[in-house]
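Take this structure, written in structure tokens, and hold onto it; I'll ask about it next.
Every protein chain except one is present and positioned as in the full complex.
In order of appearance the chains are A, B and C, and numbering begins at 1 in each one.
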Amino acid sequence: MAIVLKLIAFTPNAANVVAASAKLCYSPSGAADILEGLDSKKIESFLKMLNETGHMSPFEHVSYTFAIEGISRVATHQLVRHRLASYSQQSQRYVEMNVPSCIVPPSILENEYALEIFQKQVDFTWECYKKLVLLGIAKEDARFILPHGAESRIVVTMNARELHLFFSLRLCKRAQWEIREVARQMFMLVRKASPELFVTGGPSCIVNGTCEEAHPCGDPYSSLENMLSK
Amino acid sequence: MAIVLKLIAFTPNAANVVAASAKLCYSPSGAADILEGLDSKKIESFLKMLNETGHMSPFEHVSYTFAIEGISRVATHQLVRHRLASYSQQSQRYVEMNVPSCIVPPSILENEYALEIFQKQVDFTWECYKKLVLLGIAKEDARFILPHGAESRIVVTMNARELHLFFSLRLCKRAQWEIREVARQMFMLVRKASPELFVTGGPSCIVNGTCEEAHPCGDPYSSLENMLSK
Amino acid sequence: MAIVLKLIAFTPNAANVVAASAKLCYSPSGAADILEGLDSKKIESFLKMLNETGHMSPFEHVSYTFAIEGISRVATHQLVRHRLASYSQQSQRYVEMNVPSCIVPPSILENEYALEIFQKQVDFTWECYKKLVLLGIAKEDARFILPHGAESRIVVTMNARELHLFFSLRLCKRAQWEIREVARQMFMLVRKASPELFVTGGPSCIVNGTCEEAHPCGDPYSSLENMLSK
Partner (left out) sequence: MAIVLKLIAFTPNAANVVAASAKLCYSPSGAADILEGLDSKKIESFLKMLNETGHMSPFEHVSYTFAIEGISRVATHQLVRHRLASYSQQSQRYVEMNVPSCIVPPSILENEYALEIFQKQVDFTWECYKKLVLLGIAKEDARFILPHGAESRIVVTMNARELHLFFSLRLCKRAQWEIREVARQMFMLVRKASPELFVTGGPSCIVNGTCEEAHPCGDPYSSLENMLSK
């Protein structure tokens, strides 16, 4: 029941598209011509300039679509608050929940007594859920007793600009552990798909070298690798 | 624990603002001058024209802010999917849940056996939640077992254009009962605040006189009053 | 100086991504598994269902990026009003305009006298622009006299849902001729890239068979082919 992310679609040649779109703003040539004339060195220097000037709008032209499983409704409720993104989520209204699935927070997993209470509660809850359905209560009403940690599945699409914002907020150690794990896996996937666009990323301790939070965690990441290791 | 909505803020003279903004598009005068020259008859005829032509963008200039209590997390998860809106929600991460509150769906309230199962489950859940907190589990992790129907509180702001879209989707009888009740109360509140902007509204059975759903409910509203009565 | 559009990037296997995302909502399986199990027949039937039910949100997961040349600033000012899209536009602030380029509306092209006036004005304007620049006036200020029809270049990205909305508004015969030509070329390009997602599209005379405009043009399209032929 661990969170699993798959990158199911993304814009090909993303770095070229971003660089050509950006170059268009300052060049008398058209985007298609610019695109043809690009080589990896020009792309690199252009992307460096964009990062330095904070001119991030060309990053919007490329998008990434993730299929997420093993995620709680706690985390999807947080996730969908990012409004500049697209979502398709498994419906508890229409899909019957057969398996007593509930994401277990690590702090509970590591605590024998807590885990026992947790398991009992989850088992009892699924028993009650099934009874309610048998009594003829519609799935959409029976689910009111399902745990907030019940497993869900969601497809999410974000463009590269929104992803960078998402990483700056959700890879911070002060973010909730579950959405932080989502962000960590997303970062690794997009970094592999479009390395030029994600040379860096994450909270300001990584990107700017200093924490800008009002209430710092006191334990900033030591490096990008440190941030991306589980 | 019934849903309670209060309209805590809205744009004053909303109909005038919408009419003046719309008129600006077709007039050589400025908006401030137009605003001064408006009377209720001109406003009415202008708003009628906007409704007929579907030129809804001027409705975006006025906004309504609602405080909602007694709403389940099931419904807030649906609500925040409307991305052209602003939200502030009570945090289960920071606020300890003391009261064993869970919204009871009417179908369960009306079924003696179902209600008994429901109550037992809710009581047991809150007992477990308290035990977990006592064991030192953080509120943000203990809440994984809280029911999806747990009561929440949320402030939501939408402009009049988005509200009309919201009403068309969420006042339909095929919408979930809880968000439909939210929409019903919202409609009554904005209708009182800005009657000229909400002369009509709701699903197409009300607005256009015919159902446009692929899977009609088979029991369309007979009138606006019928839609707004509980 | 005719409008030229190129599709410089788009999500591969777009129909599969849309269908899998949609199916996820109603299925106990995960999106990645669904994606693998799809064949062209299942995709077709799923997309048909989405179109019929108006459940268009899965169309947001796939995006299309166009490079546009030979477009006037009149049209780009209209274009960028579509807020659910991303833009990179050639800057008149930074790029010096050397060529006396101004898009010529067909109604002027076909009118000998009008064309003569138009040409004189454009030539005179570019002469003045060059003089101002020589006098040391910054490009960003000299451009105030440039014609609103001056040629621009822009990169635009829209997802498939927004594209369908764009086509419904901008392929209508009542839309301005230039943005309508942009929409026409866009439609032909995406139809080629992802035929399953753009089986139909355009104003309601095409999609629903009847005009829903308050002020109909009186000459609805006779067919999709008719709409897409110049």
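Here, a contact is a pair of C-beta atoms (placed from the backbone, for glycine too) under 8 Å apart; a residue touches a chain by one contact, two chains touch by 3 or more.
Treat the numbers as computed from the prediction; the structure is a model and nothing was measured.
Undergrad: Please pick, from B:40, B:53, B:86 or B:226, the residue that touches the omitted chain in the full complex.
TA: B:86
Undergrad: Kindly state which of the options C:111, C:200 or C:226 is in contact with the chain not pictured.
TA: C:111
Undergrad: Determine which one of C:5, C:50, C:122 or C:211 touches the chain that has been left out.
TA: C:122
Undergrad: Please pick, from B:27, B:40, B:53 or B:200, the residue that touches the omitted chain in the full complex.
TA: B:27
Undergrad: Even though one chain is hidden, which residues of chain C still touch it in the full complex?
TA: Spelled out for chain C, the touching residues are 72-74, 76-77, 80-81, 83-84, 87, 92-93, 102-105, 107-108, 111, 113-114, 117-118, 120-122, 124-125, 128, 131-132, 135-138, 140-141, 143-150, 176.
Undergrad: Could you please point out the chain A residues that touch the chain left off the display?
TA: Here the touching residues of chain A are 52-54, 212-215.
Undergrad: Pick out the residues on chain B that sit against the missing chain.
TA: 6, 8-14, 17, 20-22, 24-28, 30-32, 35, 57-58, 60-63, 65, 67, 69, 86-91, 94-96, 98, 153-155, 157, 159
Heads up, the rule we're going with is that only the chains that are shown with their structure count from here on.
Undergrad: Using only Cα atoms to place each chain's centre, name the chain farthest from chain C.
TA: Comparing chain centres, B lies farthest from chain C.
Undergrad: Counting only Cα atoms for the centres, state how far chain A is from chain B in Å.
TA: 28
Undergrad: Roughly how far is chain A from chain C, centre to centre by C-alpha average, rounded to an integer in Å?
TA: 30
Undergrad: Please list all residues of chain C that touch 2 or more other chains.
TA: Expected reply: no residues.
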